[in-house]
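I am attaching a structure below and will ask some questions about it afterwards.
Shown here: the complex without one of its protein chains, the others still in place.
So, subunit A:
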Amino acid sequence: MTETFLGLPATAPPGVGHLRGDEPFPVAARRALADPQLRRNLRHATGTIRAKSSAVISEVPDWPELRAAGRAIKSDTMARLPELLEQLEAAVTAAGGTVHWATDAVEANRIVTDLVRATGADRVMKVKSMATQEIGLNEALEAAGIEPVETDLAELIVQLGRDRPSHILVPAIHRNRAEIREVFLREMPGVDPALTDEPAALAAAARRHLRATFLSTKVAVSGANFAVAETGTLAVVESEGNGRMCLTLPETLITVMGIEKVIPTWDDLGVFLQLLPRASTGERMNPYTSMWTGVTPGDGPQQVHLVLLDNGRSAVLADEVGRQVLHCIRCSACLNVCPVYERTGGHAYGSVYPGPIGAVLSPQLTGVADNASLPYASSLCGACFDACPVMIDIPSVLVHLRARHVAERRAAHRMPSAEAVAMAAAAYTMDHPRLYAAAQRAAGLGRIAGRALPPPLNGWTASRDMPAAPPQTFRQWWSERRRDDRP
């Protein structure tokens, strides 16, 4: 709302939240690649999940039809997003809930902080939510003197370890059991010093640690996986029961939800409840799914709020090719199959949205210029597209964003037109991996030798304000890593 006209799609503002990294992807990725423990942890975890997921997907006779249905429902949703949000608002309000709208992270943080303040609480418990990570809600609450307590096991590991999340579903995926034990021994007050690194023992320690918090905290903040426009029902899909605790025990519940999470009908929910658990944790069904519709007298929170968050989503919706990224149900299947993610981990992507989905979502939320290296953080192998339960064509969006980056620079007169043409040609070749590999190698060699490439790529190498090409290109080190990594 600051620098734009009312009504023009706007990107997420800088300076708040976690959508922009401190450094470009290739720089951060190189550091991650120097950490062999990280790579072992990731390879082990993503290998486990891939095997589980493909086993339970093979049990479903109509998986391709379900994916097509998921895509159709989301396309329908995006085409009617404004009216569906109004319908959702009316249904939630009729059921006794209160709906708030936030154009960006700053507004959302202010709304939540004010709501918590109004209750007089100085602590809130949180069930894992990508939206609140995206807007940096914890930092905003802390600045207002309110303590946010993460209750999801992985989030707790990250919070206690003063770490950053590195995966959508399992934010502590970069930690193995021995490292988690270390964090608990160091940071968990009153923990049994004889704690072992058995996963069951670690889970039990978290149970003991959070029990009193659940019973005594008056306000909870959640996200939502789905919101049904026709009924006003919100759904949270989880495993541990911390979600149920947060959604049931407090007096006040505040849910922060990206506007793209709305779905039209109750019946549509059936498609996503089948797609999400099998694609994400590789289970037929996750242990717990909670659904609530406004306030139920005598059962659960009696003050129920829903904050609808734009924060750049309207800008994504404005891009005809890129808008399909709003279909994402945050299952993280694309991370788990991505050969680049498996080696670099999530931190290298800078934003809270790592992996293939992050490479196409973050640059659209912030504007491509602010995350310019992310659309290149991919080998375009296509595994993410195949794995995606709602059939988002991530490789095509990556190529599109590369071209958009070039076009935006040209429009801003930051690059002579010939070079823009060359980079657009390069973007095309990036869609064709062999051509791309050859062109990148040639570009690297061209720089070193001070020689121009033949047209149309000569504009690229001759450029003076080209971002300095690393001596070794992403694709080269990438294919070398692949060789190195082979067991």
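Criterion: a contact is a pair of C-beta atoms (placed from the backbone, for glycine too) under 8 Å apart; a residue touches a chain by one contact, two chains touch by 3 or more; residues count from 1.
Criterion: contacts and distances are computed from a predicted model.
Asker: Name the absent chain by its UniProt protein name; which of "Quinol oxidase subunit 4", "Lactate utilization protein C", "Taurine transport system permease protein" or "Copper chaperone PCu(A)C" is it?
Answerer: When "Quinol oxidase subunit 4", "Lactate utilization protein C", "Taurine transport system permease protein" or "Copper chaperone PCu(A)C" are compared with UniProt, the left-out chain turns out to be "Lactate utilization protein C".
Asker: Among the options A:109, A:252, A:289 or A:351, which residue touches the chain absent from this view?
Answerer: Spelled out, the listed residue whose C-beta touches the missing chain is A:289.
Asker: May I ask which residue of A:45, A:306 or A:361 touches the chain that does not appear here?
Answerer: Answering carefully, the residue with contact to the hidden chain is A:45.
Asker: Can you list, in ascending order, the subunit A residues touching the missing chain?
Answerer: Subunit A touches the chain not shown through residues 1, 6-10, 41, 44-46, 48-49, 52, 59, 61-62, 65-66, 68-69, 72-73, 75-76, 78-79, 81-82, 85-86, 95, 100-103, 107, 151-154, 157, 169-170, 172-173, 176-177, 180, 199-200, 202-204, 206-207, 210-211, 214-215, 228, 231, 233, 239-242, 244-245, 247-249, 259, 266-271, 273-274, 277, 281, 283-293, 296, 298-300, 308, 310, 314-315, 317-320, 323.
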